[in-house]
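Heads up, one of the protein chains got dropped from this complex, but the rest are sitting where they should.
Naming follows writing order (A, B and C), and every chain is counted from residue 1.
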């Protein structure tokens, strides 16, 4: 019989809703060593937080994250707030002996991320675990892609081609939400979605980005203000404010393995809704993936006779595929939210076995270093910048 | 504040797991007038049912469905058993004043289905609601397709081309599970998956199939026996039994609107895992869909200038699309299980508004009549057979 | 050094232009035992035929096909006229000892086709060769598909799913051209495009259709007249005439091998321009093809580990693929007209080696028998009709 673990979640917007679905579901789909108890939800506005807690299934509410962190009901703190608050909450939670799941990017600066990674390493020595929520690693197709690469099915890697394309701010009248403000979000497309493809590229290849050359751009430099930057995305009259983050970030990269990388993150790719694409080319094969068709992985086996070789569409819905055995028969695909269910499943399994889950805060820090190198290169005429 | 309704579910295999996920989730994603309480799970084997109840989140267990139907804890009976038991359970539940959600096909014979439809109509007069679980109507892309057709975007319909292709019994050593036995399943591919495309074609077109010409085939006529026909799909030695259902069913059809239909259901399409495909061609446009890419709908607007016309891939993940507003941002797709969450959501909404949900048992009966016409045509040299 | 052969072509519309491109090109792309000399073009209107001859590259013109057949300049007669004239011309040409390439369908009736096949067999004994122009056999992807089937890569065939979808007469104001008149065209979609998928299905499977059950329909029963039925497709005022052929034909079929077939030919599939699609499912693998992407063949190898299996997109542009070695490097695709160049190449090679090319007139007759069975079944309540 599995024991329980009390979970306290800070923040309840988009990420909070997705994490809640995961915490509600994980033990019904998977055999996990600990059953999550959705104990405390934290939000600054008591009424709104209470409504969210009822809707999302949390047992109680706090308006001060410090009380959540200290609560006896809470053994695991799940941080779903904007990046400017991650470090403070995570450090306090780890210090209090609470396991921490932290949304990405790990922090808004390398310095914060480094402090968090150091604290996580120190906490791990006490059996306190931490994980950064790069949920796309838990797309079955991408977890399976990693195993194909690790098994050598691609041979020596030559190229990584990663793009994260969205279009939700193409309209210049879209308002100045917190994700467009540097002090809250740290950066724009770069940290929000670029962080995902940096992590993913390093995860899939098993190799680190060693240097980059970058350009960034803010196409629309002023946008309508919103009444409250944490509120809904409705503009308030004609007042405008400055966009202080990048709209798009492009960079070339080299991996420690010798592979070349091409990266692009943008919110201005009209018609691309959540197109996180990645293609790997190696001496023995290639892989291609697009999150807009998340149940498919395209694999070219270059060792076959050329007359019958080609990119094959693998429906990653077989019981042999990662995570899939817990769900439905072949051809019955999963959705976005499953990535979070798989994420907390892996965290709970790690807690049960007393091991450190991945990606670690150190992994999150490394991603942060890459993002930092991108910004430094972009600020220095794109000159090659070592990570 | 929403009231509650106690749910009792009979059966806990594949469909039971999918329905459980829906009952656990629906009120967290949608605003529903009644919150489901997962009260009773019924299975013949007490130990197995108890284990399933704990895993799936049901509060108690019964081994006799009659007690579940009579339980004061249960206001809604969810029937997830093989087709040979649907009629008896549903009739008892309706008689007991319980709302009924019944898996498809509604029954194994037209006679049973007719009795169920009559009982449902009689019950509706008493405010007792029923619904047959053609879950694919609740794929957002297909619900949206229906609205495009209803809005006249396709003009006068000419062609319906529907295929449901699977491959799980291509191997002749796959054992003789209950779905391959006529006395349990009623029919083979025809009733299991053919029923879905019949319902879907009629739903999308808003028109009924008036006649058919059919062929059916059983490619592999003997298969290894399983120890228990309701048990897992493992064969037991060399003993073999007869496959008494169709492996594949093909038929042409005419709709009352004048459109022509081509239908195919098979479990022998190697490489097609759950490829429920449908294409509609009208005088003003066309639609194409494949469940293996369930978040996409392909729409051709034939009224555009030919130079810029073509099938467009609509990612049916916008807040304007049916059901999608409850979930994630554009491009963050849904999975198979969401169809069930949407299904019970619609049932709960109908209960709240005191209206009859669709598809009704009468709709289920009509599908059954089509399946029956298919079998009669196939048995009579494919001669045209009026539904 | 290759010798020459004089070619005489009857008809110079769409097919005539395509065949001319083939005769002009074949010896520049392939090593052929005979170089074609484009000797005589025949058309009833002398001025128009002369203009066509100059444009298309023919050395001289005749207005009476009988003189073309008898010309000493002509060793091979290429028949590109509507189906009602095929038999008379072909019989005369074979009698005159001229090799014959005849467009499809071979004739408008089984009786005519039978006479042609008999004449072709008799002529073959005299070394006079004949071929029916089912050009799609010469799409490299389909020729390669045939070799995969013949090599057993699909195992035992279960399903053939063939559709030929066009949309050029969706508009009810499209005029009554000769292809919509039974006395000229023999039938509508059935003979024009249905003939192609019948031939192709039998070619790919190496098995014959043994019986069918069919429905046909004429959606638009009257259309504007054109000034001349052989003229351009411009309507002439408000006068209308009856459409005397099918707009669409659907049928189920059985192959002598035991496979089931589903066939559909229509000119009312809005948005499908020339979508000749075919899918084969066997016990060991599947193939899928669509002419709208004619350089691709999709192959599923069902013998692979399920985790890495899936339909692979083979670009059929490798030097190992049929016909491709004569053209461009991998990835540099071919177009529609190449199918004709390949066709005449194969005819010339057969002439050089003194063998009978395929598909023979006997093959064309067999296709005609299938089309005839389709029409008889459609006229008899879709009853199963043996070919």
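Couple of notes before you dig in:
The criterion applied here is as follows: a contact is a pair of C-beta atoms (placed from the backbone, for glycine too) under 8 Å apart; a residue touches a chain by one contact, two chains touch by 3 or more.
Just so you know, these numbers come straight off a predicted model, no measurement behind them.
Note on the undisplayed chain: of the listed residues C:242, C:292 or C:320, the one touching it is C:292. Residue B:299 is the one among B:299, B:328, B:347 or B:361 that touches the chain not shown.
Residue in contact with the omitted chain (choice from A:137, A:161 or A:179): A:161.
Not every partner is drawn; the one left out touches chain B at residues 144, 148, 299-301, 305-315, 318, 320-321, 330. Where chain A meets the missing chain, the touching residues are 158-159, 161, 163, 165, 167, 170, 213-215, 217, 219, 248, 250-252, 254, 258, 260, 262, 264, 266, 268-272, 279, 281-286, 300, 302, 309-311, 381-384. Residues touching the missing chain, restricted to chain C, are 14, 18, 20-21, 24-25, 28-29, 55-57, 166, 168, 272-275, 291-296, 315, 317, 327-338 (touch as defined at the top).
The rule is short, and it goes like this: only the chains that are shown with their structure count from here on.
Mean C-alpha position of chain A lies 54 Å from that of chain C. For this pair, chain A with chain B, the centres built from the Cα atoms lie 35 Å apart. Among all residues of chain B, those that touch two or more other chains are 272.
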